[in-house]
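What you see is the complex with one protein chain gone and the rest in place.
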Amino acid sequence: MPKKSFRQAVNEALRQEMERDPTVVVMGEDVAGGMGAPGEQDAWGGPLGVTKGLMPQFGRERVLDTPISESAFIGAAVGAAATGLRPVAELMFVDFMGVCFDQIFNQAAKFRYMFGGKATTPVVIRTMYGAGFRAASQHSQCLYNIFTHIPGLKVAIPSNAYEAKGLLIQAIRDDDPVMFFEHKAMYDEEAEVPDEPYAIPFGEANLVREGEDVTIVALGRMVNVARDAADRLEGEGISCTVVDLRTTSPLDRETVLETAAETGRVVVVDEAHPRCSVATDIAALIAQEAFESLEAPVRMVTAPHAPVPFSPALEDLYIPSADRIAEAVREVHGHGRR
Amino acid sequence: MPKKSFRQAVNEALRQEMERDPTVVVMGEDVAGGMGAPGEQDAWGGPLGVTKGLMPQFGRERVLDTPISESAFIGAAVGAAATGLRPVAELMFVDFMGVCFDQIFNQAAKFRYMFGGKATTPVVIRTMYGAGFRAASQHSQCLYNIFTHIPGLKVAIPSNAYEAKGLLIQAIRDDDPVMFFEHKAMYDEEAEVPDEPYAIPFGEANLVREGEDVTIVALGRMVNVARDAADRLEGEGISCTVVDLRTTSPLDRETVLETAAETGRVVVVDEAHPRCSVATDIAALIAQEAFESLEAPVRMVTAPHAPVPFSPALEDLYIPSADRIAEAVREVHGHGRR
Amino acid sequence: MQLSREDLLEAYRRMRLIREFEDAVHEEFAAGNIPGFVHLYAGEEASAVGMCMHLDDRDRIASTHRGHGHCIAKGCDPRAMMLEIFGKREGLCAGKGGSMHIADLEKGMMGANGIVGGGPPLICGAALAAKTLGTGGVAVAFVGDGGSNQGTTLESYNLAKVWNLPAIFVIEDNGYAESTASSWSVGGSQTGRAAGFGMPGVEVDGFDFFAVWEAAREAVERAREGGGPSLLHVRLGRYYGHFEGDACTYRAPDEVERLKAEKDPLMLFRRRVGEAGLLEPTDLDAIDREAREQIARAVSDAKAAGYPTEADLLTDVYASY
Partner (left out) sequence: MQLSREDLLEAYRRMRLIREFEDAVHEEFAAGNIPGFVHLYAGEEASAVGMCMHLDDRDRIASTHRGHGHCIAKGCDPRAMMLEIFGKREGLCAGKGGSMHIADLEKGMMGANGIVGGGPPLICGAALAAKTLGTGGVAVAFVGDGGSNQGTTLESYNLAKVWNLPAIFVIEDNGYAESTASSWSVGGSQTGRAAGFGMPGVEVDGFDFFAVWEAAREAVERAREGGGPSLLHVRLGRYYGHFEGDACTYRAPDEVERLKAEKDPLMLFRRRVGEAGLLEPTDLDAIDREAREQIARAVSDAKAAGYPTEADLLTDVYASY
């Protein structure tokens, strides 16, 4: 199978869905770029070149650059979704949600319920998240927990290029509003990605690795870090299951609970801050529903309750590492059976 | 001690702090009311009359009505806090946070850390939350979990008039940005409230009731519902501890863990939606840190993963009730010792 | 384009229906039969109807918390609306929305909105969809004077302009946002702002149906012809409080009485069509009677109708689960 980068995978998903369905449009700041400028058009394709090439193929009518007005254009995507288009809007960094959250959580998310089931709002909001880019406090957050909290939204967080393509295609075809999280430090990472379009269903976690001793539940970029930790632990004789949640909403409770029950020992890995987070969500689920089979306390490996620091020296300490995951796994593994 | 309503308690806290400290100012939509109008000034005091009377005493220079521009005036409160005032801004309903969240979570919350410890931002944002008012999906949310997730913010959620006065005074005196949550259905509820000013320290939960069998952890209006449930259960021979968190950030981990360990059985009650919530936060904490002493799975009693419905028939089913809490307590109580 | 006799009757009918509807809701609220936050549109009828007379089902509107008038003007069924406001299962939104969230997407009514400034971005999207799909539709955001200061509204002006959208912003300036006067809260002027963003903007006497109709005609034509967005600053007045329960002490003592006596859009309409000999008083009286009966039936149906049940609580959160 051909190897493609995460960036290519996202681009291909967009291109193929735009080819398939003329109502799919893309909008955002500089998603093409060069609007009104004297030089190259399609000059950017977003700040990291993810949407480059779409505008030349589909034209400015379907690849719309926007002013820096997130409320207006994210809201426009929502309004267009309620009236016949399937827009994919780019919220450049999820950190910017604070200037447009209303259109997402009070409008898009609630239309269907508030209007008694009569609205359909198939909008996708692609957004970058995560630390590791030395991008500091306002360009490095995760924040997917906030969207996961909101009924009416779906939240997809792909862990590699293959997942990105399949989950994005599903997101575009899905009739509900979907927040689609892309980790900015993963765009160059490659995986085998089929050329043809495929959709990965929402709410089905992926068993990245199966083991007997400890279950590691992770999401997004942390899936890879968790796998690294698991590889390392293999050498120490600790065999780990690694669960990639894929979507936090809907959540595949069954897979989480089954794998937790199988090993009786669970480590949850989440790049976000630790309070009211996906990590606590999973830990709470397990504490409630897999209590009987738990052999050790659940351990959460997360970023600390602090903004993301700029200095590389601090940021490297900040992000959950394979080391810290391995340590947590060893700890729950060593916990005496009860 | 004199009985005062929650509304009076909040008003008194504001008045006394404004008397004490000339840098305390109040701002928000119609916090006085009548601005520019031909009739009564101080006509509103907010939509539910909570700030009424402040403007006549302190003047329009310190009680500032605003246009409907939450980003601008909440941001102004933040900017003023960083430059010498101690503003108390009113975000009328917390549901409106979507149009101004950036100024709270990316600006106020992060200044101190981003600026290397050199900023102090003593702003308080008072806001109404909660269901029960038949106010429907966009005027009934809790959302405190979102603010609790954000490092740099403090979050206070008083459970009665006494708590409201003491926690609000602390919030105003505190040097960090504080989100202060007032349940809209509680303003007329009375409690004994001392006339003199007093501050309730943050991060110290309150033991509302001590029992031996089950610990109920609750916050805000749910504390009273939990207490009702506990009273009822007393008659059935189940004795409950009820913990009022008071602040979710900082969180009094010790009290939660101690009371959980004492009873070995815990029910967490939270009016918010169940995903990535304060309920999961507390459940996860207990699952991690009180695991050894747990006799039964933690149970969460929350609102469902659905927007708040308008119809009274549905809203009454929606809100966690004493019945549902009691049921959960009975369930964990009946769970065989392990 | 001219108003036919049928148009005139229809316009009056919609305005009267709105008035009757709001008066009935006012009474039922006072009697304790309607819960929640309810904001009434009585007195402002000429704005909604003057605009919506130009629109059909391919056109979209977004409304505000004060949405009943826009709904009726855009063709929503008043009976289903009344059931909704009473929280009943057969309500237009199955009882889940209530007064602040009435919508009927099939009629092009994209929703009342509990968030001030919530509508204008949505309308940019509806206008974009119309443009992209080539439906010839236009999209209209109704916004209060208070809502005109919300960043979401102001951003939308610019987006509509630079995308050259078939969008219209109707600023309904009833003098107040809650208790705050628009003469204070609005820096500059609405039409000056429109000009600042490069859009045509006109001030309109919102008590006069014909003035609104005429200004709306121009804006709708411009939008349909690809001429881009425009703004109407409609000056009008509300009869009731900000919401039901508002004591309105911030208003001048005789303000509402004078509005009703001198500026009632229904009265002014009757006078105008009478003076011009366009319609007979008997035509209008018949409409008045029918509207009164229709709304009375809606109220009694709403009272009789059943509530949603537990089975409805968790449905329709998602389109697919």
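Just so it is clear, A, B and C label the chains in written order, and each chain counts residues from 1 on its own.
We take it that a contact is a pair of C-beta atoms (placed from the backbone, for glycine too) under 8 Å apart; a residue touches a chain by one contact, two chains touch by 3 or more.
Bear in mind that the values here come from a model prediction, so they are computed numbers and not experimental data.
Taking every chain of the complex into account, the chain not shown here touches A, B, C.
The hidden chain makes contact, of the residues B:D42, B:D95, B:E163 or B:D176, with B:D176. When the omitted chain is restored, the residue from B:M114, B:A171, B:A260 or B:A284 that touches it is B:M114.
What chain C contributes to its contact with the hidden chain is residues 149-152, 154-155, 157-158, 161-162, 184-189, 192-199.
One chain is missing from the display, and on chain B it is touched by residues 23, 25, 61-62, 64, 66-67, 69, 71-85, 87, 102-103, 106-107, 111-120, 122, 151-152, 154, 174-176, 250. Although one chain is not shown, part of chain A still touches it, namely residues 29-30, 33-41, 43-44, 47, 65, 67-72, 95-96, 98-99, 133-139, 304-307, 309-314, 317-318.
Assume only the chains that are shown with their structure count from here on.
Taking the mean Cα position of each chain as its centre, C sits at the greatest distance from chain A. In this assembly, the C-alpha centroid of chain B lies 35 Å from the C-alpha centroid of chain C.
Between the Cα centres of chain A and chain C there is a gap of 40 Å. Among the residues of chain A, those in touch with two or more other chains are 71, 102-103, 106, 113-114, 151-152.
Counting only residues that touch two or more partner chains, chain C has 91, 93, 95-97, 101, 113-115, 151-152, 317.
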